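Since the structure comes first, as structure tokens, the remarks are kept for the end.
Removed from the display is one protein chain of the complex; every other protein chain stays in position.
This part shows chain A:
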């Protein structure tokens, strides 16, 4: 539901009106919000001037919640009710979380997605993420002085359908209109690409605390085309800390430490790693719980040696991405570095060596994703007419269905440009069969058990026929956000088979509206007034679009058609004046219907215009 600025009835919105749009980097450790102001992307700080919001939510016994640094401060005192790294639980069931036993939460094994028992009741990761997003929304609205038109929210490129859907649900719950889910490496490339106004093929190397994400992108005159993407969901900066930790144990001849000492040395290890980003060696001192004192010096060279295999491992997804894009490392015009872990000189060196050029590091690796998202949000909100550009992304994981013997058949291979749709035909194997079940999977592996289940689609209402006579065409559509929808039709009878989705993920619309009603913000809101406001905004925006279209392409309609559109426009205005929600919605629907053919002719014309000026070969 778009929340646009409302203009006075009868007047179209001013074309130069700036719409408030933000980019949000919803991170595992920290989250940020950024916007474009006077043509420059900037991160919005909180009232204390802090840009990073720790992605930590603490639930209190009175039903309230605290988000950010104040929640983080209470983490060790109130571990059951203070949720950190909730991003790792998005769209995941309890069995997906390998380290669940070592985490301090009271997990609830709910089907599809796990929940966590807190002071304020059971919370799903979607609700926890929504608290973080809401905090950032309020920060942005306070800073920009108005309601947001929409937001672009970033997700790791390797996020599957369930994780993307969960992220989108969280945004809805936080009262944000999602203009787009954007892959993090792509966002980083946008931030760099537009800054440097460059053309060519770029590589993005995004090493976060726990994950690695790489992408290859091609930049050509206003189009960012993602060629391929790859990654490792279990390799990040934390692994480097762990190597130092193991080195400390070996050097000091320690073993079998208690949990406090382990935590202490892991912290020292991280500090040493960060120190080595600026210095040639790092001194590590600690006093263990038994009184034993440690005093060690870790040299840069030693650090390189103990982490060499990790660094090499980070380059493998890069090789894979280059292979998928069918280009060589030497063809890369620039390498963008993202994520705090890329501050390590050894990483910069290894990546530089791999590509034969020093990587680009002039933007803050913690902020670059949010900045890129803000730039994209600004374009999608329509603030950048004339100087437009477009982003073409790919699906990161192959989409398939289960076939005989527990095997996966790929229907849409990974790294296919979005949006994409593929249809597959199925038949019945028993006489009179009227239903069938389709299991949809995401992943690269051959065995169903090794792929992620997206859901089982049950088709019913197939007309009874002899075995093999029915022809059921199932279409899989992945939209620009990387989200899947499924349609089915029986071809011999033309019957639309109905699909029942038993989701293994996500929330139903009912769940979302229940949560919305439950949240404090919206109880106070007058639902009726809100519905009327939304109806007017929708109607107004459709009238704006229609009028602008009539001005530029009115010649595509004959007199009768034009009169019909004008009648519908007047009807919408009349309904708005009366202020009846239902009447407005009906009039809007009628206008939508009346402009259907017009919109399709305009799209034709735009396609033809787009091809003009190109060197069209002889037919």
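What we mean here is this: contacts are C-beta pairs under 8 Å (C-beta built on N, C-alpha and C of every residue); 3 or more make two chains touch, one makes a residue touch a chain; residues count from 1.
The rule is simple: contacts and distances are computed from a predicted model.
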item	value
Undepicted complex member, UniProt protein name, chosen from "Co-chaperone protein HscB homolog", "NitT/TauT family transport system ATP-binding protein", "Amphi-Trp domain-containing protein" or "PTS sugar transporter subunit IIB"	"Co-chaperone protein HscB homolog"
Of A:57, A:244, A:282 or A:391, the residue in touch with the unshown chain	A:391
Option from A:480, A:495 or A:583 whose C-beta touches the chain left out	A:480
Absent-chain interface as seen on chain A, which is shown	2, 4, 149-150, 179-180, 220, 222-223, 225, 316, 319-320, 323, 379-382, 390-392, 416-421, 477, 479-480, 538, 541-542, 545, 592-593, 596, 599-601, 603-604, 606-607, 609-611, 614-619
